[in-house]
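Note that one protein chain is taken out, while the other chains of the complex remain in position.
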Amino acid sequence: ADMTIGFSQIGSESGWRAAETTVSKAEAKKRDITFKIADAQQKQENQIKAIRSFVAQGVDAIFLAPVVATGWDSVLKEAKEAKIPVVLLDRDIDPAGKDLYLTAVTSDSVHEGKVAGEWLVKTVAGKPCNVVELQGTVGASVATNRKKGFEDGIAGASNVKIVRSQTGDFTRAKGKEVMESFIKAEGGGKDICAVYAHNDDMMVGAIQAMKEAGLKPGTEVLTVSIDAVPDIFKAMAAGEANATVELTPNMAGPAFDAVIAFKEKGTVPPKWIQTESKLYTQADNPMSVYEAKKDLGY
Amino acid sequence: MALRLPRIGTSQIVALAVILLANWVVSPQFFDIRLQDGRLFGSLIDVLNRGAPVALLSIGMVLVIAMRGIDLSVGAVMAICGAIAASLADSHALPVVLAAALGAGLACGLWNGLLVAVLGIQPIVATLILMVAGRGIAQLITEGRIVTFTSPDLAFLGGGSVLGLPTPVVLTLGMMALTLAIVRGSALGLMIEATGGNPRASALAGIGTRLITVAVYMWSGLCAALAGIVASADILGADANNAGLWLELDAILAVVIGGTSLFGGRFSIILAVVGALIIQAMNTGILLSGLPPETNLVVKAVVVLAVLLAQSPRIGGHLAGLGVLFSRKKP
Amino acid sequence: MIRSLSRLTPVLATLAVFLAGFIACSLVYPNFASLRVVMNLLTDNAFLAIVAVGMTFVIISGGIDLSVGSVIGFTTVFLALAIERWGVPPLMAFVLILVICAAFGAAMGAIIQYFELPAFIVTLAGMFLARGVSFLLSTESIPITADLYAHLSEHAFRFEGGSRLTVPAMIMIAVVLAGMVLLHLTRFGANVYALGGSRQATALMGINVARTTVLIYTLSSVLAGLAGIVFSLYTSSGYSLSAVGVELDAIAAVVIGGTLLSGGYGFIFGSFLGVMIQGLIQTYISFDGMLSSWWAKIATGLLLFAFIAFQQFTLHLARRSRRAPAGVHP
Partner (left out) sequence: MALLKTPSGRRCGLLPQRLPRASRPPPAGSRRLPAASEAAMLATSPPAAGAAPDLLALIGFSKSFAGFTALDRVDFTLKVGEIHALLGENGAGKSTLIKAMTGVVARDAGTMRLDGIEIAPRSAEEAVRAGIATVYQEVNLAPNLSVAQNLFLGRQPTRFGLVREGEMRRRARALLAEFGLSIDIAAPLESYSVAIQHIIAIARAVDQSARVLILDEPTASLDAQEVEVLFAVMRQLKARGIGIVFVTHFLDQVYAICDRITVLRNGRLAGSAPVADLPRLDLVRLMLGRELSAATGRRPPHEARAPSTAVAAFRGLGKTGYVVPFDLTLRAGHVVGLAGLLGSGRTETVRLVFGAERADCGAAQVAGQKASIGSPREAMALGFGYCPEERKTEGIVAELTVRENIVLALQARRGALAPLSRREQDAIAAKFIRLLDIRPPDPERPIGLLSGGNQQKALLARWLATAPQLLILDEPTRGIDVGAHAEIIKLIRDLCAEGMALLVVSSELDELVTYADEVIVLRERAHVARLTGAQVEVPAILAAIAEVPSSASPPVRAA
């Protein structure tokens, strides 16, 4: 299709984000779309600026991966006034703005957390289990939601209990540092039954910390995390990680299709195109998933 | 800034001790240390080990600040050098990897130094350029991914141990000793303090202020490179997006807690490192405390203020000694 | 007279650099040279420019204020909670937050003054504190639905082609003008410059240095609070992570605008231009849009370098051409 689409991307804070960018570009290329990406470096104001400038440039559609749920009304109104359809990727915005965008291609991060929690409850099968939680960045909506979802997931099981919860800022280094102190604080880690991390990167760091402390992640300590980045599959293949919930980096593909259909045929897509939150465990042949994913730009 | 008699650093040491004691209160096993696989293991060791990157940065930063400069780019330089090290680690021998990463750090420092000393750009903006662009360069190297490696040689620099101490701690001590030897063993220390104290007078006294400025920024780049290598080695991969993020502020904080004025002049490398340990001890304490993460920053703010107030000339009685008689004029 | 004019040179150089940059961008992208882009520059950077005005006072006085970004974040969260949850009328909430910010700034100024501590660290602690308190208030982003907000964000002077001079932009322009008056035309402003020139001399001249210092940080925090109000208008919401790192942007803008970080020299208008130059760089990059996120960062750095190098060069030329022939001293 001969069109220009602007994408206000949050930033490049993680491997998953990089993969989303790479995959989106590839998907755009497949469809012959001129794809402009503005990296907001985690700042809402930059995203607003980027959207304004896309409007000023007169693009055909705008993709937005909102860094935060609120505060988009006025800028999206501007886009609407300029008759440019907006598609949300990856995260939803505040309900008040429903009529301001065409559709949202997102996963449900509360659901992701819930899948992880349910897996843990099922796996420990009634045995008492002390969980330590590595949260994402304080205040990030994904972190809040994944925490909430996980708590929902374990709500029914009184044997599963979160004993410690700190932020690891979604990074490997902080994940490792925080896990180190969890191990110290929980009697050398003997009392820890499972680790739940809001993303795989923190889990990879935590696995290292456990190994260095002489613990055996994957067997002595269960792990469950979210995102399904290639490195966690390597760890699963090595028996050091147990489960991850996939967040697909291909949000742009369905979004492109929706926009093209809308522009060319006037088809109004559903308000929410939900992506799958697939659970992977050691039983899912992790090495082959790793091979499949490793070149996606994570 | 008022002139004072030379500082001895008691207040910093006391602050560190108090924070360590507070950690012990929130976490009774804080001082427990055990030997495991020939490596010391315990919260106290964690403080040293996790404090290593900021301590390394502060060793370079203290010299830059003593020269009336500031280096905002260290975090980005860490990311660049860590990325280089990680991407070369599996295909090249360790010396090559180190040479490339450290060389990149020196080059970054050279760029900063030239902007400051030759083009005369104010240090904060001059280094801001690399702070912004540098992270981009690091991401360019890793293409935004986390580049992992398996080379045990490089991994040793992060996770290994020498005589029971984690390698990062040993590297930091080594860098500190080397820097001290160079700076205090030669007249460079005096020249840096003189230039920071009064650049015009120092230039007229025949000190090659430009050359020293460039050298000092390069040293800061080198320290940042080493910190970057350590950080990469630690997580067996280079996370160009997050490595060293905001660490420049921690390094500056460490230097200032260490008693060096942001207006240049007298400096202490050892106290800057103590400053870095104070910050890390506080961070570790927060992690051990089990408080919800929302409170982290409030606790941090309170502790930083308390440490500073303890150092204030008004409160640290004996340090107050001399009043405000003469002060240095700013340029 | 020539000597006094020469103090304006850095600002003139910055202005020249900005205009040159704008023209260059317009040559590359035909859509660039539009009123819309100019108005967007004003609106999008309104909160930054407001903070930069306060920061200019602080930096000219020889200090620095790292807390402003967090104060903005705190302000948005406070406003959202006050208006949405506690039912405070918006205007009342504005007054309340400005008073809180004033107290916060005054406290920082007092600590800096009475305990003789470096501003950098005191305001860094302030930065932690303000951000930390906003986390404690709420880690979620809260939409503000009050009518006033909807009304204010609708309200704007509209021009041809859909460009608008919005309320945030108008507030910003007013703040810049008021800042210029306060800094350049009042006793307080002269005291601020004097403090930056020599703190000790200012004290010896019989100026109440303590009061001036406290006022400066109060002003900076109040303006940060105002910027927070503008930011909340801009996004109609409150969020504890908003405006992270804005302090660095503001400092950079002030310094690019020709103010010396060591104090004593600088102009509000220069800082305004500094903000606009940064905005211009970002607009350019998003117009380009083909840069991957890392190339965008590298390009931002290089453009920043190009602007500063060009500014340095212009200043150099200006100084050279002003040098009088031998024997005729200006």
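Some points to look at:
Which chain is which? They are A, B and C, in the order written, and residues in each are numbered from 1.
Here is the rule we use: contacts are C-beta pairs under 8 Å (C-beta built on N, C-alpha and C of every residue); 3 or more make two chains touch, one makes a residue touch a chain.
All of these numbers come straight from a predicted model, not from anything done at the bench.
For the chain that does not appear, the touching partners among the shown chains are B, C. Summary of contacts with the chain left out: across C:135, C:265, C:294 or C:307, the touching residue is C:265. Screening B:265, B:293 or B:313 against the full complex identifies B:265 as the residue touching the chain left out. Touching the missing chain, out of C:16, C:136, C:203 or C:302, is residue C:203.
Residue B:197 is the one among B:75, B:109, B:159 or B:197 that touches the chain not shown.
Mapped onto chain B, the footprint of the missing chain covers residues 3, 5, 185-188, 190-191, 193-194, 197-198, 200-208, 212, 265-266, 321-329.
The chain not shown here touches chain C at positions 1, 3-4, 7, 181, 185-187, 190-191, 193-194, 196-198, 200-208, 264-265, 323-329.
The definition used in the following text is that only the chains that are shown with their structure count from here on.
Between the CA-based centres of chain B and chain C the separation comes to 29 Å, rounded to the whole angstrom. Centre-to-centre separation of chain A and chain B, using mean CA positions: 33 Å.
For chain C, residues touching at least two other chains, in rising order: 135, 139, 292-294, 296-297. Contact of a single residue of chain B with at least two other chains is seen at positions 139, 143-144, 294, 296.
On the chain C side of its complex with chain B, the touching residues are 62, 111, 114-118, 120-122, 124-129, 131-133, 135-136, 139, 196-200, 203, 248, 251-252, 255-256, 260-264, 292-302, 304-305, 308-309, 312. Those residues of chain A that touch chain B in the complex are listed here as 11-15, 17-19, 21-22, 135, 138, 164-167, 169-174, 176-178, 180-182, 184-185, 187, 201, 204-205, 208, 212-214, 231, 297-298.
For chain B in complex with chain C, the touching residues are 2, 68, 72, 115, 119-126, 128-140, 143-144, 249, 252-253, 256-257, 261-263, 294-302, 304-305, 308-309, 311-315, 324, 326-327, 329-331.
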